[in-house]
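The other protein chains are all here in position, but one chain of the complex has been omitted.
== subunit A ==
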Amino acid sequence: MNFSLTKEQELFQQMIKDFAEKEVKPLAAEVDDLERFPAETVEKMAKIGIMGIPIPKQYGGAGGSNVMYSMAVEELSAVCATTGVIVSAHTSLCAAPILEFGTEEQKQKFLPKLASGEWIGAFGLTEPNAGTDAAGQQTIAVEDGDNYIISGSKIFITNAGFAHVYVILAMTDKSQGTRGISAFIIEKDTPGFSIGKKEKKMGIRGSATCELIFENCVVPKENLLGKLNKGFGIAMKTLDGGRIGIAAQALGIAQGAIDETVKYVKERKQFGRAISAFQNTQFQLADMNTKTEASRMLVRKAAYKKDAKLPYSVDAAMAKLYAAETAMEVTNKAVQLHGGYGYTREYPVERMMRDAKITEIYEGTSEVQKMVISANMLK
């Protein structure tokens, strides 16, 4: 049993905290306010290897661990949850399934450019009528000679428009339900593929969230990811990994809100003393910190198990469920401790509370996580 970071992880934490503080934090309020995708930050992250942390060196990645990757999403999200989810969706939902399920040719073609950050990645499963119920997919892919012709649409797609590579799911055999879904790799300039409406969101407003439209989109057969009709399993395994990323994002948001609150309560004076001197403040902070530290243990454990190639699906579900609910609770308390100022955009906790909410919803709602956790208990 060992709760310590390795020396490499300590060095990495020092670097990523410094990077987040100097390069990411100064833009956080602006990208939220203007709903602006921070492309310049992505470029800086690409330059030092943050866009390919757990991708092996042979495919141009940093050859780091999932623990390191989760630490990166945590530290980026502590100052800007938008930046955290850009890295998480890119890494966990696009590069990771190509690494795990792709052919050698697909890995050689896509991974070096994704890992270097030259290309950004995205993932498309959700549709207007198929969210948690993934079997309700209406996007279809029909075989046509050397190609598949894809028709339909996807919604709420993170990094859409800025991504070059999209891993998407489509029905290849409607009669088979989840056993008739396949995964495909789509490049942005594929004929018949376009980006639709951009969502206006409550939080993570700098991250691009758009519709994907497929109108007789011609995808070469070599872009089928994994085996035909095995796409549902690929999607579920991809989301297991993605949940570590989102749990790390939620953890980061909570920690960021704590950091801001500790600073504020020491400065803010009421009744002649700093509000940190009041026991209510102290007890609230103690609860916030304990739950956030518990979230960190769950996130690190799930990432560690993925690195150790142990089953981690339930661990990832528990980490995401707990970290997301903690982020919501902690940011809510952070706003309360800031009082009226906390409700304004003068202080970052207002943004953090809006950002926290999505972590209870995307990549499997909290309810889905409970289904995963309890199903494993009752099997």
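Here is the rule we go by: a contact is a pair of C-beta atoms (placed from the backbone, for glycine too) under 8 Å apart; a residue touches a chain by one contact, two chains touch by 3 or more; residues count from 1.
Quick note on the criterion: contacts and distances are computed from a predicted model.
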Chain not present in the shown complex, as UniProt names it (candidates "Multiple resistance and pH regulation protein F", "Branched-chain amino acid ABC transporter permease", "Electron transfer flavoprotein subunit beta" or "(2Fe-2S)-binding protein"): "Electron transfer flavoprotein subunit beta"
Contacting the left-out chain in the complete assembly, out of A:P38, A:G64, A:G124 or A:G242: A:G64
Sole residue of A:M15, A:L228 or A:A277 that reaches the chain not shown, by the stated touch rule: A:M15
Contacts of subunit A with the absent chain, listed as residue ranges: 7-8, 11-12, 14-15, 18-19, 48-50, 52-53, 57, 61-64, 68
